[in-house]
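Worksheet: the structure to be examined is printed underneath.
Complex shown without one protein chain; remaining protein chains in place.
Presenting chain A:
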């Protein structure tokens, strides 16, 4: 068994409605876990906003304990447990000491299945979220990314980000009853996956999960959303903001592929070579050589097996370097898109991605997250090991051909957020 092989060490067990993936490691006392389930939202009806509120109030009391008793049960043990909403799925993440795992699992199940969802707590969560949206309007990065997503994706696409105004209006209109109803109708054990990594014993663990979540009913709903991006349309947009001497810029366009397509990995490697880290062309040229920015990067955005994604370049620029920085970035991207990547760049990218795969396995939380995402995508466990071989088998002509086929800088949407002086 190779040091990097983890598939053969993961125990996969059915625990009633839940599928459990458990990987014992050498760490003592600590267990990290991640879990998620399908919620079947209607994204065109802004269900994702309601779903966010549901996950916000899961720790604000159950039918058996109030919010402070829940906090005490976790914090008295130094345990961590949080809930999140991610468009098509909702989930949870936690970490605790081995001896506390049974109690934490029981509490997790209680919070998921029997939340109190009092009017008062829902209203507090709603007001807090509205305040967060208002605060986010002070962030050039958030404003640039939001505007960029709205150019690429329609309202019913999972990668669409509501404008602050629309999100606040939606939040204002949500009633406590609607939040409770959404929980009752959309939270269940549909494709319920849980990964555990660390000081765990898989057999008794599966029994505990079965006791806690094995009988959680499924709702059987199918998500309603538009999987395709909007028709491509090059555009330039400025989001004017006061007192923001640093501007955030986003460049890119949607890609008509999913994470499950064969085209993903060669494109991913190509985009990584462009700007995946400091050694990529963008940082080497625009930062290291020209000194125009603190950070410029490229990546695949909104990656999922269910829908389209995008290629995006992010740059931060001081006001005096705005035009030069965008121009320099576009020049690097143009050359990359037309000429592809070199053999040397591919070799470096392959070594980096394979090395990163190993480094990501060094923490229990990192491995638990990887196991969960892999299972959510419907990939079998062996993909985690095959990934290294597949990356290693890529060729520079193959990667370059994918870049040339899928990426067209002429069609890039460009968004600038900050204090623009003209």
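Here is the rule we go by: a contact is a pair of C-beta atoms (placed from the backbone, for glycine too) under 8 Å apart; a residue touches a chain by one contact, two chains touch by 3 or more; residues count from 1.
In this text, contacts and distances are computed from a predicted model.
The UniProt record for the undisplayed chain lists the protein name "Peptidase M16", from the options "Peptidase M16", "Sugar ABC transporter permease", "Hydrogenase maturation factor HypA" or "Pyridoxal-5'-phosphate-dependent protein subunit beta". From the options A:14, A:72 or A:203, the residue with contact to the chain not on display is A:72. Among the residues A:215, A:234 or A:358, only A:358 touches the chain that is left out of the figure.
Interface note: of A:208, A:287, A:307 or A:370, the residue touching the hidden chain in the full complex is A:287. Considering the full assembly, A:95 is the residue among A:19, A:34 or A:95 that touches the omitted chain.
The set of chain A residues touching the chain not shown comprises 3-4, 25-30, 32, 59, 67-68, 70-72, 74-79, 95-97, 124, 127-128, 130-132, 134-135, 137-140, 198, 241-246, 277-279, 283-284, 287-294, 316-319, 321, 344, 348, 351-359, 361-366, 418.
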